[in-house]
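These notes concern the structure reproduced below.
One protein chain omitted, others in place.
A and B label the chains in the order they appear, each numbered from 1.
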Amino acid sequence: MSENIFDVQNITFGYDDLTALSDVSLIIKSNQRIAILGANGSGKSTFLRLLDGLYFPAKGTISAFGEPLTEDALQDDEFAFRFRRRVALVFQNPDVQLFNPTVFDEVAFAPLQLRWAKDEIKKRVGETLELMEIGHLKDRSPHRLSGGEKKRVALASVLILDPQVLLMDEPTAALDPKSRGQVVDFLISWSGTGKTVITATHDLDVIEDIADFCFVFQNGRVVGQGTPSEILADRKLLESTNLLHSHRHTHDGGDIHSHDHLHRFHEHEHE
Amino acid sequence: MNAVLDQKLKPAAPRRKKRGSFVERTLKTLVSEAERALFAEELARKDGLLQRLDPRVKIVGLLALILTTTLARNFFTIIFIFAVAITLAILSRVPIRTLATRAWLSALTFTGTIALPVIFITPGNVIYHLPLLNWAITEQGITSALYLIMRVETTVTLSLLLVLCTLWTHVLKGLRVLRVPIVFVVILGMTYRYIFVMLDTARNMFEAGQSRLVGSLDGTESRRIAAASIGVLLTKSFYLNTEVYMAMQSRGFRGEVYTLDEFAMRQRDWLALGAFTLTAIIAFWLGRQDSLASWLNFP
Partner (left out) sequence: MHIPDGYLSPVTCAVLYAATAPFWAIALNRVKRLLNTKLVPLLSVFAAFSFVIMMFNIPLPGGTTGHAVGVGIATIVLGPWGSMLAISVALLIQALFFGDGGITAFGANCFNMAVVGSLVANAVYRTIANRAEITSTRRVVAASLAGYAAINAAAFCAAIEFGIQPLLFQDASGAPLYAPYPLSIAIPAMMLGHLTVAGLAELITAGGVVAYLQRSDPSLLKMTALDAPGENSAEKSGWRGTKSLWIGLAALMILTPLGLIAAGTAWGEWSAEDFSNPETREQIAAASLNQMPPSAPPAGLERLSSVWTAPIPDYAPAFMNSAEFGYIMSAVFGTGLIIAFFLVGGWIAKLMSRRNVGASPEN
């Protein structure tokens, strides 16, 4: 019923002399909605890239769909195509992901690399553009799009493959409230179709909507895990991992005070 | 904060140098260049003769005309091709004003300045002596200066027409017909895309820096800032490169690039190709007629 999508065992990874992840182990099953929580530099983006076969661990192993995910394995066309088709990563910065001249080319890029038939590609691009409600942007250049539009094109560019697993890196960062809402809505509806979504974020406001289970990262280690409500209730954990911070601000009465800064808890009492 | 804003709003602040700092001037260039590219897209979406043609025909046709212009050995031919270019511009709804400001004027100032002394130093039949200075103007000198200017004006007009009347993505796809390797075409497309990303980065960098740099800077300091800005951009380039590469890999890129090309030659494209070929052949033949060189007779 619920097979293991990713089986991560004791992985360690570093850039040059900087250790990004050390001794991380976890298992992600199909149909799960996972949030990887952590402040900037906690290693959560690196972790997503390891899951996507872009980086490879220095120590430890990662298995994807029961097969070892290694640099050597990805040299094989058949394995690479199978893996790339099933796992998709949406990068935090859409400028990085949108490198084609037009929106149409962007969405057609992945199936072209996977050598789909050209007619099939044309049909699927049209459908995907409609699904994401960006059909009217078809011939536009990515640099003329708004932040929210770019995000939708980036999503369309990976969804055309109909992946089983979607890795999202900070999907709500730098978006206006409306686009942010759209992204969250999308994630809710998409994961309802038997897919696995793994979202790296530090946006505590959305995790209850997009995740059933959370892992909390700090300095490259898993320091906590649990359901969103369990994690959100653990103030001590959130504060020690810099996901929750206190700051001072002024209220109407002119009194200055400090309190935990989390918008969903914002209706706090003033004494 | 307000003081900074005030400074920014007052263009004639006494402490500022009149010619503007490195930052201001570079900003101006960046903005105007980006706007130019934006404008080009507008014309390419108009409904005109060149816009309706298959990009492959356009590229091959206009390149053939550019080549015949450079091959011509007499004026008559160059003027003939120039006339063809103007006709194409009118039929493609490209305002003559645009051609004049974007091509003719700058080409004339640049090449004109270079060509001026030629009038006096080229050996040949003297046709006029400047009063007082007694500099000799030769027929060959004038002819030579005109060759240079007319050739530059004509080729610049033709290449501008290509860019103005073709969507960039179509230029890219059309380039493949000229046997440009696909890797190169993809690189070209991505370069264009990342020019905009970097222009934005540079613009943000300067706009953020501008408020801090209201005072006049001495030369050394502004040179240091210029070099540092380029350094920042370079660091950013490396970061972008790694990230983009991973984004490509993630979507199945394995070193080879595949693209979707769908162009269909219609009847009017074949007709246009024929017309271009015919014009180029006529111009090539005309260009070889040395008897036409004396077409411009001096008294």
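In this section, a contact is a pair of C-beta atoms (placed from the backbone, for glycine too) under 8 Å apart; a residue touches a chain by one contact, two chains touch by 3 or more.
Predicted, not measured: the structure shown is a model, and the values here were computed from it.
Summary of contacts with the chain left out: across B:95, B:112, B:231 or B:274, the touching residue is B:231.
Screening B:87, B:109, B:241 or B:277 against the full complex identifies B:241 as the residue touching the chain left out. With the whole complex as reference, residues 19, 22, 25-26, 29-30, 33, 36-37, 40, 63, 66-67, 69-71, 73-74, 102-103, 106-107, 110-111, 115-118, 120-124, 133, 135-136, 139-141, 143-145, 147-148, 151-152, 154-156, 159-160, 162-163, 171, 183-184, 186-195, 197-199, 202, 219, 222-224, 226-235, 237-238, 240-241, 244-245, 248-249, 253-255, 257, 290-291, 293-294 of chain B touch the missing chain.
Simple rule for what comes next: only the chains that are shown with their structure count from here on.
Chain A and chain B, compared by their mean Cα positions, are separated by 42 Å. In the complex of the two chains, the chain B residues touching chain A come out as 167-169, 172, 189-190, 192-194, 196-197, 200, 240, 243-244, 246-254, 257-260.
Residues 49, 52-54, 77, 80-81, 84-85, 88-89, 91, 93, 95-102, 105, 108-110, 112-115, 118, 121-122, 139, 141-143, 157-158, 161 of chain A are the ones touching chain B in the complex.
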